[in-house]
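Here it is, the structure, as structure tokens.
Here the complex is missing a single protein chain, while all its other protein chains stay put.
Lettered A and B in written order, each chain numbered from 1.
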Amino acid sequence: MRGGGASGLRRRVLPGFGLSLGLTLAWLSTIVLIPLLALVLRPLELGPAGIWASLAEPRVWAALRLSFLAALAAAALNLPIGLLAAWVLVRYRFPGRRLLDGMVDLPFALPTAVAGLALTALYAPNGWLGAPLAALGVKVAYTPLGVMLAMAFVGLPFVVRTVEPVLRDLPREAEEAAATLGAGRGQTFRRVILPALAPALLAGFTMAAARAIGEYGSVIFIAGNMPMVSEIAPLLIVVRLEQFDYAGAAAVGLAMLFLSFLLLLVLNLASRFWRPA
Amino acid sequence: MRRPGGEPRVEVAAEAPWVRRLAILLAVLVLGLLLLLPLLAVATEALRRGWTPVVAAITDPDALAAIRLTLLIAAISVPVNTLGGLAAAWCIAKFDFPGRALLLALIELPFSVSPVISGLVWVLLFGAQGWLGPWLQERDIQIVFALPGLVLATIFVTFPFVARTLVPLMQEQGRSAEEAAATLGASGWQTFRRVTLPDIRWALLSGVLLCNARAMGEFGAVSVVSGHIRGETNTMPLHIEILYNEYQFVGAFAVAGLLALLALVTLAAKALLERSGDLARLRRPPA
Partner (left out) sequence: MQGFPVSRRSVAGAGLVLGTALAGGARAQGATQLLNVSYDPTREFYRAYNALFVEDWKRRTGQTIRASTSHGGSGRQARSVIDGLQADVVTLALAYDIDAIAERGLIDANWQSRLPQNSAPYTSTIVFLVRKGNPKGLRDWGDLAKPGVAVITPNPKTSGGARWNYLAGWAWAQRQPGGSPQAAETYIAALFRNVPVLDTGARGSTTTFVQRGQGDVLLAWENEAHLAFAEFGRGQFDIVYPGFSILAEPPVAVVDRNVDRRGTRAAAEAFLKGLYEPEAQSLAAQHFYRPRDPAALAAAGDRFPQLEMITIDDPLFGGWRKAQADHFEDGGLFDRLYRPGR
């Protein structure tokens, strides 16, 4: 690796390319690539027709659809909330700001199962929030809405933490110029600030969605797990494992991986077009 | 995650005070409802019968074994991912080579892999029915359903944290400082320690702490590779599940509270570090 790299890129002054790339590749292949290869190759023993048959069931489609739609909806819900939180944290000084700042990382840190249990306890029809909502006729726990809520919980920090640094580095001059030119604050926000934040928002959206699609621990308790209605794709993997159907489980896993990668690709391409000149 | 300190300047471009207050109120309200309330629910459930059962649940031998195991797993996985993350950030941010974007995408991949899959891959690889299973069994080496499997699953799940925090920052910082140092004859290690590290240490620490928090809290992936043997292969999150399934709700939420507390300490440490990072940056003369 080192020899090839050095001859190809002669102008490099800094040392350590070979070492760091070697380390990275070793780390990446042992932990991520080889295991994922096992996942990719396992369904192949079914043959292409077998993989298709194992995936072309309405129940699989329904689960994949729920996982992806709920994840996208959760990420979309996280956009305004995340933007608001990032804005308040960066632009304003108020008592308890540091506390609020620390709270944002809570979903990263709280064990997913605990989050799931806590959310279910809160939003069940006899919970603190579930009871008043039930009185209004809104059912959260054991419905797709609950799935989305749990996903929003795990994804929120991604949006806040990607928007925050960009917002902090945003040059104030443009805003000031807009204000001097007579733009109202709302106008400035829409025309100047929002476009500048768009790539970061999109990146945060992408990561929140990606994380939510695969989420299991915090969703499983609140989902209700009804086939065709509130059954998420990771649960389907577990269901197939219970039937000792390794290849079928890996097939669903592979489909999820493929679809997430596709989603990431589309969103990354979108962000490239979006980038302001 | 750079944080220029100091008070915000008084702006021409600023919101009306009522907008400001409303925004703060709204943010506090929404975040409190979405994030803080679940934590409060945990605390309430745990303290339902006072402190005595909480202490009893935490000092139970099986709980202590779970706490030890969780800390051990974090102590192994976090350094591995820190080292890997540093190496990845160094080669991605400081060098141009084809496939850089792909490498970065692959490093981020574990974020979008379902935790169930993150555990399953190790079973497919090292399980008795897996690729290497028979070979391992002949030699009586146990990987899944033992510590190594738990560690590997945790490393997988927390894989991108350090690299993800470092890469954007190091890319933004460029490489001129390091190149200058190298031209002046500093060795690679010296350059890294004297030039790069001071600039990235706060981001590095924040990445490490997030990685640690996630490593301690992971449930889905370790659940697949654990085997669930009481006092042996149960991590704290798994022990919580067991207690919960035994209708020991107070105990379950007590251990959950302890785990959340560990996570909160981690987050507080991160906030403190970032704060002192701000101060350090203020003291340093501007470049």
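The working rule: contacts are C-beta pairs under 8 Å (C-beta built on N, C-alpha and C of every residue); 3 or more make two chains touch, one makes a residue touch a chain.
Bear in mind that the values here come from a model prediction, so they are computed numbers and not experimental data.
Asks: Can you pull out the displayed chains that the omitted chain is in contact with?
Replies: A, B
Asks: Decide which residue listed in A:Thr120, A:Thr162 or A:Ser260 touches the omitted chain of the complex.
Replies: Per the contact definition at the top, the residue touching the missing chain is A:Thr120.
Asks: Please identify, in ascending order, the residues of chain A that touch the omitted chain?
Replies: On the side of chain A, residues 54, 57-59, 120-121, 124-127, 141-142, 220-221, 224-228, 235, 238-245, 248 touch the unshown chain.
Asks: Please output the residues of chain B touching the missing chain, sorted low to high.
Replies: 75-76, 79-80, 82-83, 86, 123, 126-130, 133, 137, 140-149, 151, 193-194, 197-198, 201, 204-205, 227-232, 242, 244-247, 249
Basically, only the chains that are shown with their structure count from here on.
Asks: Taking the complex as given, what residues does chain B use to touch chain A?
Replies: So the residues of chain B in touch with chain A come to 1-4, 7-9, 11-16, 19-20, 23-24, 26-28, 30-39, 41-42, 45, 80, 83-84, 87-88, 90-92, 94-97, 103, 105-117, 120-122, 124-125, 129-131, 152, 155-156, 159, 168, 175, 178-179, 182-183, 187-188, 191-192, 210, 213-214, 216-220, 223, 236-237, 240-241, 244, 252-253, 256, 259-260, 263-264, 266-268, 270-271, 275.
Asks: Which residues, counting only chain A, touch chain B once they are in their complex?
Replies: Residue list for chain A touching chain B: 5, 9, 12-17, 19-21, 23-24, 27-28, 31-36, 38-39, 42, 81, 84-85, 87-89, 91-94, 96, 98, 100-115, 117-119, 121-122, 128-129, 152-153, 156, 161, 164-165, 168-169, 172, 175-176, 178-180, 185, 188, 207, 210-211, 213-217, 233-234, 237-238, 241, 246, 249-250, 253, 256-257, 260-261, 264, 268.
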